[in-house]
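Only a single protein chain was left out; the remaining protein chains are all shown in position.
After this line comes chain A, so read on.
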Amino acid sequence: MSLLAVRNLVIDYAETRALDGADLDLARGETLGLVGESGSGKSTLGSAVGRLLPTTARRTEGEVLVAGEPVFDLPAREVRKLRKKHLGFVFQDPIASLDPTMRVGNQLRLVLGRGGDVRFHLGRVKLDDPRVLRAYPHQLSGGMAQRVAIAMAMATSPELLVADEPTAALDTQVREEVLNVVFSLAADAGTSILWLSHDLPAVARRCDQVAVMYGGRVVERGPAREVLGRPVHPYTAALAGSAPAAAGHGVRLEPVPGRPPVLTGPSPGCAFAPRCAFAEERCDHERPQPVLVREQEVLCHRAAELSEAETPREVTA
């Protein structure tokens, strides 16, 4: 049984559809990088795992199972228990995710409870300066604040850590250090990671699995090296092609042409069709169903043909 299973999840805000039937699986101890453009539904999916969506969000269809428990169908008390026992969250803006009116030491003590060793937990995230305990969040650097947030999220050794672009607000030098802390702590505790990221090369280096989101659906998922190395879905191929590190020296970066969609209801066909170089007539009005190609699951009508082409990326050029 997988630790996390998302089944055909549809999440609507007042006028817009954030998730349009997303599927995702994550096994215990595995790390999964969830990638996609802004607005593809990554954050909504990440928040949905802990039922942390804003009150304006509505689950229209589907379910989320964490350790077999249907998160959206549990009574509030059970959801709290589930979060406490199984889940940890780290967010994008580290300083805003700490209480601005409480000293860092007090916040940690509040999370750890009586008998919790604050120094030990700060040490685990490589914060040894005791002055951190006396400081208020606004007096910390982003990197320090994110380490504190990580210490708080990992204090209970959760089974699943959802990290929503934890390094997006940090300086480049600090990013790697913070990611090292997250991944080594998780490895020690046997915690699975769902890492929401824009950073394709970093995901390729650190994650076992990759899931690519587009238009509120996971359009391709599978082992990281396969999905990013030999992408099948034209969108994954375009995304991988637009990542700076993917290009050899002197090779022109190919931007993904067009704009990502804003859905107001179910997409009638493939949401990527208007930007896709391989789109056919049926792509506009027939929703693609998951197809297994090699080791990855792909949402594309032409997945089988495209995978036979040697390197689909070159076909787009």
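What we mean here is this: a contact is a pair of C-beta atoms (placed from the backbone, for glycine too) under 8 Å apart; a residue touches a chain by one contact, two chains touch by 3 or more; residues count from 1.
We adopt the following convention: contacts and distances are computed from a predicted model.
This figure omits one chain of the complex; the name its UniProt record holds, of "Alpha-ketoacid dehydrogenase subunit beta", "Amidohydrolase family protein", "ABC transporter permease" or "Glutamyl-tRNA(Gln) amidotransferase subunit A", is "ABC transporter permease".
Considering A:27, A:67 or A:135, the position touching the chain not shown turns out to be A:135 (whole complex).
Checked against the hidden chain, the listed residues A:45, A:149, A:170 or A:263 yield one contact partner: A:149. Contact with the omitted chain, checked across A:97, A:192, A:267 or A:296, is made by A:97. For the options A:17, A:42, A:59 or A:83, the residue in contact with the chain missing from this view is A:83. Along chain A, the points of touch with the absent chain fall at residues 47, 50, 52, 54-56, 80-85, 87-89, 91, 93, 96-102, 110-111, 131, 134-136, 138-139, 149, 152-153.
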